[in-house]
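Note that one protein chain of the assembly has been removed; the remaining protein chains are unaltered in position.
In this document, chain identifiers A, B and C correspond to the written order of the chains, with residue numbering beginning at 1 in each.
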Amino acid sequence: MVEVNLWSGLRQHADGKDKVKVEAKNVGEILKRLVEAYPGLKPQIDSGVSVAVDGRIIASDLTEPVYQESEVYLIQQLRGG
Amino acid sequence: MNKIHVSTTVNGDDTEFLCDPRETLLDCLRDKLNLTGAKEGCGTGDCGACSVTLDDRLVCSCLVLGAEAEGKKIQTVEGIANGDQLHPLQKKFIEYAALQCGICTPGILVATKSLLEKNPNPTETEVRYWLAGNLCRCTGYDKIIRAIMDTAADMREAH
Amino acid sequence: MEYYTPESFNKASEIATNAQGITRFLAGGTDVLVQLRTDMISPDILIDIKNIPGAKEIECLADGSWRIGAAVTGAEMSEHSELKAQWPGLVEAMDLIGSTQIQGRATLVGNLCNGSPAADSVPAMMAANASVLVVGPNGTRELSVQDMPVSPGKTSLSKGEVISAVLIPARGNNGGDAYLRFIPRTEMDIAVVGCGVNLRTDGEIITEARLCLGAVTPTIQVVSEVTKLLVGNKLDQTILDAVAKAASAASKPITDKRGTIEYRIEVAGVLAKRATKIAYDRARGLK
Partner (left out) sequence: MALDEQKTDGFKYVGTRPNRPDGLDKVTGRAKFGADMSAPGMLHGAILRSPHAHARIIKIDTSAAEALTGVKAIVTRADFSKNIKFAPGSKGATWSVLENVMANEKVLYDGHALAAVAATSQLIARDAIKLIKVEYEILPHVTDVDKAMAPGAPIIREGTADSSVPDGYHPNVVGYHNSGHGDVAAGFKEADLIIEDSFSTEATHQGYIEPHACLATLGQDGKGELWCTTQGHWAAQKICAALLDLETSQLRVTASEIGGGFGGKTTVFIEPVALALARKANRPVKLVMSRSEVFRATGPTASTSMDIKIGMKKDGTITAAQGTFRLQGGAFPGAPGNFTAMCAFAPYSLKNVNQIGYDVMSNRPKQAAYRAPGSPMAAFAVESIIDELCNQLDLDPFEVRLKNASRKGTKASFGPRFDDIGLVETLEAAKAHPHYSAPLKEGQGRGVSCGFWFNFGGETSVTLALSLDGTAQISVGTPDVGGSRASIALMAAEELGIPYEHIRVTVADTATLGYNEISHGSRVTYASGLATIKAARDAIKKLCKRAAIKWDIPEDAVKWQDGCAVPSGPNAGDFDPIPIKQLTATMGATGGPIVGHFEANPEGAGVSFATHIVDAEVDKETGKTSIIRYTVVQDAGKAIHPTYVEGQFQGGAAQGIGWALNEEYIYGEDGRLQNSGFLDYRIPLASDLPMIDTVIVEVPNPGHPYGVRGVGETSICPPLAAIANAVSAAAGVRLRQLPMSPPRILAALKVK
């Protein structure tokens, strides 16, 4: 199981939880499991999120691996100027 | 439509074109003579990207009518190099990275060449004020000013 | 649009007199071409006066006064060392307009005819008590610059009238002028406040004085109160403070994208003080 940290704004769609545990081997699976567990997260996840794995911000690649001890944070999808 | 026939000299070449009286010299250089080195950044004389010299006087070609070029001598960025020999300013601008995007560069080169012909030994402040009408959004002007000061010094030495 | 290049001011006046539709004279074009490009005005007739003999001449007349042709550019004025030495304030005022490129084209007469309350050269011309030569359908007349502005964008010239030259009085002894403007940047902006001062001294005593403010009234005007304060006095801090107060009091500005009423009133005083000091020093040869 991987522990995923949600930013405060997402918690309203995850029964108020700030951390959610999911079974996942990569970033794509994290997002898939999250939506399965909390369908309310779907619009936000569909419209784009980044996933920080051990401090490295994964902006789009769903194949990036995650491990049980990984520190995982959902953050807003990155853009720049 | 009553077009005006204009005979002029551009970068030393005798040139003729037909223009609408409302068309600017910039329009004529770019659209009729295919000299696209001068750029339209504003069309209102505020940015200097269209700088050319008209009878050796630095002007914004967006604020000159094509018709006014009759009988005049025009110099654009395309005429700065002497054949395959770049002007010292052109060389130094590349060396100093005095450009990032390069859109303001033609205007700045034309303006600076005109300054150095008038004043071969300008102070940094004089250069900055001379170029106040040449906007650059990329560089913060630092490398431009350094390139110009260094070129001026080189050119003085060469004389 | 029709484009004319007449060979005389009489001819220029005749074209304008007979013109149907919107008519503009073209000297430097730094206002007219901007208006054209931004679709503010689309003239039907454009009369280019630059090719008229004398239009590009600066001439010092026998009595020491100056005749500046209507198409003389700011750059040509700045390069004229004698004119600049005698009327530094006026030349600097013209030189402050726009960039080096604009200076290669812009003219005193254009600045005046554009009718902007914020025109830089006009307070300086007015302070110098300059006049213009007007060629019209009924002949030539001399008109004081002071009588030119009517309202923002409007002058007292009538249809068919064209200015052929600006006349600047002889400098004479112990005179000095100055022009300062406030802008947010160091260059390129329209004056938020402008102030021209011209005065004459006898020793330390001021004998003649005219101060004009720009961008703080619908038309550029002489502040006669300042003349009263200065004439007959030495310039000290008390007088300077009074000048500042009078300039602020004469300011009836508006709030717009370039400044607020409060700001313009305040800065009119500051510039009046600073410009008066410069003109005073110049009059006394102190620079």
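Note that a contact is a pair of C-beta atoms (placed from the backbone, for glycine too) under 8 Å apart; a residue touches a chain by one contact, two chains touch by 3 or more.
All values reported here derive from a predicted model rather than from experimental measurement.
Contact between chain B and the absent chain runs through residues 20, 22-23, 27, 30-31, 34-44, 46-47, 49, 76-78, 80-81, 86, 89-90, 93-97, 99-106, 109, 125, 127-129, 131-146. Remark: the residues of chain A touching the chain excluded from display are 5, 7-9, 12-13, 40, 43-44, 46-48, 52, 54-61, 64, 71, 73, 75-76, 78-81. Seen from chain C, the chain kept out of the figure touches residues 37-39, 182, 184-190, 192, 256-260, 262-263, 266-267, 270.
Methods note: only the chains that are shown with their structure count from here on.
In terms of inter-chain touching, the protein chains here follow a pattern that is not a line, ring, star or complete graph. Mean C-alpha positions place chain A and chain C at a centre distance of 67 Å.
Separation between the centroids of chain B and chain C, computed from CA atoms only, is 29 Å. Residue positions of chain A in touch with at least two other chains are not found. Chain C meets chain B in the complex at residues 1-3, 26, 28-30, 33-34, 36-38, 46, 48, 50, 73, 75, 98-102, 104-105, 186-188.
Per the touch definition, chain B reaches chain C in the complex via residues 2, 4, 20-22, 24, 43-46, 48, 51, 54, 57-60, 62-65, 67-68, 111, 114-115, 129-134.
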